[in-house]
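Heads up: the structure comes next, in structure tokens.
In this view, the complex is presented without one of its protein chains, the others remaining in place.
Chain naming follows the written order as A, B and C, and within any one chain the residues start at number 1.
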């Protein structure tokens, strides 16, 4: 197992790190205020992206810090998963950073899908503008009416009728669908209910302006709609598209999903590690600066022991994620599935613990909007559900463990 | 130790329970929507309380379910702390319930202070309308610029100058100060920096319209301003008031604070227990109803064991809170201080754990605004900081434990 | 719920507490050394009880501190479960104390069984000498070849053949069967495999010298045989006894088992609480006395916070146990079964945690035989298995919780 980085990868990581520290983090507060002005609540159709983001994106692109997630050396940076992992950790230090490098979910996953499985026409129509950052995309999988942790519960349909594919059903938590530049979504639905379990579903590219696609609202969390991205609830009413909008072919949705999820989870998890480092640093800085009972808060009874435990947790989570990236590089997605489940459980959990500690150290300020702590909490908390809740991944881990004993 | 309830207390508890289940909980969703309409973001001066609340308050008052927290048999219900604890648990099942019975913080604490320590004039001017629910009040203690977990860090001043008391300084997280009916606040500030540690501070009644009282903004958490209550940040610029606005007398602020905090924390903690019961019930109902992998979610691997652990945690937390209430009744606030610290650590923590489980069971829906789960999370999370963070209370517990051994 | 003690119970508790502190604890070290001399390893037939124990037993009996566990006011002390709970906590502070008051398991459970369900003849033959402390007894339930956590797995047989009952099978972990005064055991075995699940088993009184009762060995833990009590492995080969040795009647074993277990678990759990208090005190005394890095160990980083958490855990476990005792008193064993499961999970777990902390504070000495810490560890560790492992009790708790929702 080898986590060494090539000179190229080290260079990307260092430059991304500097960009995040010097340009992204200092812009966070202003961004938050601009969002309030530009993104009126419950009126997502009017949302605008603050100009500062576009300026930073242009700068990042100019510096070649662009599409770094894509293993393709032409279209992206050609980094291995181990290498991109370190870059992703650097991005994780700011909640607004991934966007700046065109490395934001769900676009990253969607671009990978198109890159790996898309037809030439699909690539030229959607992958190209996504890679340029001209448009954004969404991914529609989770459904409101069933326990989506079990993908076979999926009820939305992608029926093949002659030359057409007809979509019906409800989806929600479609992140990014409220973005002003969102133009396309990938829809997953049931095509062949009578086929074997993993050959029933299809993934379909759906232009957002297709008749029958009804974005009903953006869901909110504590009143926060995550503007200008949004988590949309979408109804598909007899949406009819030419069958060539199906990716890879009807019934191959699961095959694509598996290929899509491995790398994406590594990105998420490494960003969690980076986020945890930032949050821990915030806790220490605040804790060394504020005094109570005659001492800096951090030196008061018990806080240092918690600090040591969090350091242990972060370092172990990073190593586990790197080892998973390495297996993905060496053995491919299918042989690393359980490893991917493992980091999916660990990394967001560690981030959640670190944030909890940091909020205690910051006191009430830690809960306010002035600091990114509640944002990082939400990142961790929602990742413990997204792409399968912790419990499903724990079940996968124990299933593999027991396999040899049955 | 005796946790038995009198017939009167059982009756109050049962009636409050029914009222909460039959009237408060069914109104929650509508309330949430009305708040969105009536309380524009960042414009707290325009906030209005939904009429439904007033209707329910009138109904509760008519049924005699009013001011139940006050030990005074004339002005309140004359319940002991043990007895009111069960009533508070029943109220805790809905985030909007305490208000309906005029039992909401910080008014409860403020009313207790006035009832115990207020002059006749202070009582007639402020206690009377508060008891009638005609006005509301706030409490200004925490400060933005210091670690307020150590009360001796307090910098705001309440200088006695002749017949006047002059207030200067900044306060924040003054809950309820954004409420349209808020008319008065209790300010805690430094009067005699050279006196012994616990005789330096004064509590002062401050009409909200006094010149120099500047409410700068409502703080928000994930973009949620907790309308129509709000958590205000307030500047006091040379606020001058007659010295008879000081409660109990200059330099007696700590004495009052200790009397105020014990009962209030029991209320909070028992509401946490009630909240935990509600949230656990939601988790079970959802978990038995939704299917995944061929079974109800709740019966899937591991969930039942977590359920058992949460049941154990809730039951123990309830008993600890009741035993603290009993000590408060029998021995007074001062002999129960450590017990109060104990429940302050335990009860919100248990609620936070239960909410975390419930969100996992609900999936993404658990994070949305449609369900009260994130609200209950915020209740638990903020109570782990309010009135002293967990860590300060843990320190009090170990200090007492070690006292005999030094 | 009322945990008040009668004057009589307070008196018993205080006198037992003094006896334990002044006579049992100071004798512990000498006892340990005498056991080494008097109880040669793997030669349990030669084991003798140190005389000091008999002296202390005589003293306790003379002071009326005898058979306090028995609710019968004539034969025992006539204490309620709530009342005896406090006495048991006092006994729990020393591992050798329960024996001194004739309140040791499994004799207590066996005496309760005989008192509640025994025939007059059974009582006069066995209950009388047990109450006088002249003989001791054992209980044979767990079996080596099956998962005994599920009692329906039991394979040993108690076949009724005419006027005789015939016992066959293997039992182990029969505590106390190595004691030089052990004269009788209670055997649980299968009589009617075709009856409903809870009417298949019988409990049979078996004099130890009955032909066919073969005590094969004493099991040991880390090389410790728990002399002079021992945990025996016993083979029953065609042991034939008159049918009047069956308690209550054939097929009523489960009925007896349930009546036996409730009170016994309260005893165990309250002794765990007492043990936890002793161990915590030892940790604090050592931790305040030894210095490292310029401070008493207990005041070093983090230890006080752990101390606070352990105080919280002990206090909650005590309240849960008392509330269970109260339910047993008020509602009977059957309505308190889940409560009994709850304390069975909590109390030994808390003791185990406290011991773990105390060993860390004591350093290597904490692991040695000079201190009772490893003994208390073993008490906690084995109680997490005895009478059903934690996991079975957790399952009972969740089952009850879910009952209303199915």
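The rule is simple: a contact is a pair of C-beta atoms (placed from the backbone, for glycine too) under 8 Å apart; a residue touches a chain by one contact, two chains touch by 3 or more.
As the structure is a prediction and not an experimental result, all values here were calculated from the model.
S.K.: Contact with the hidden chain only, please: which subunit C residues?
M.R.: Its contact residues with the unshown chain are 36, 41-42, 142, 144, 146-150, 153, 172-173, 219-225, 290-293, 297, 300-303, 359-360, 363-369, 374-375, 378, 381-382, 384-386, 389-391, 394-395, 398.
S.K.: For subunit B, which residues touch the unseen chain?
M.R.: So the residues of subunit B touching the unseen chain are 301-302, 304-306.
S.K.: So that we can see where the missing chain sits, which residues of subunit A does it touch?
M.R.: 1-4, 284-285, 288, 298, 304-305, 307-309, 311-312, 315-317, 319-320, 322-323, 342, 345-346, 391, 394-395, 397-399, 401-402, 405-406
We adopt the following convention: only the chains that are shown with their structure count from here on.
S.K.: Taking the mean of the CA coordinates per chain, how far is subunit A from subunit B in Å?
M.R.: Result: the chain centres lie 37 Å from each other.
S.K.: Based only on mean CA positions, could you tell me how far subunit B sits from subunit C in angstrom?
M.R.: A distance of 44 Å separates the two centres.
S.K.: Mind pulling the residue numbers of subunit B that touch at least two other chains?
M.R.: 391, 394-395, 398
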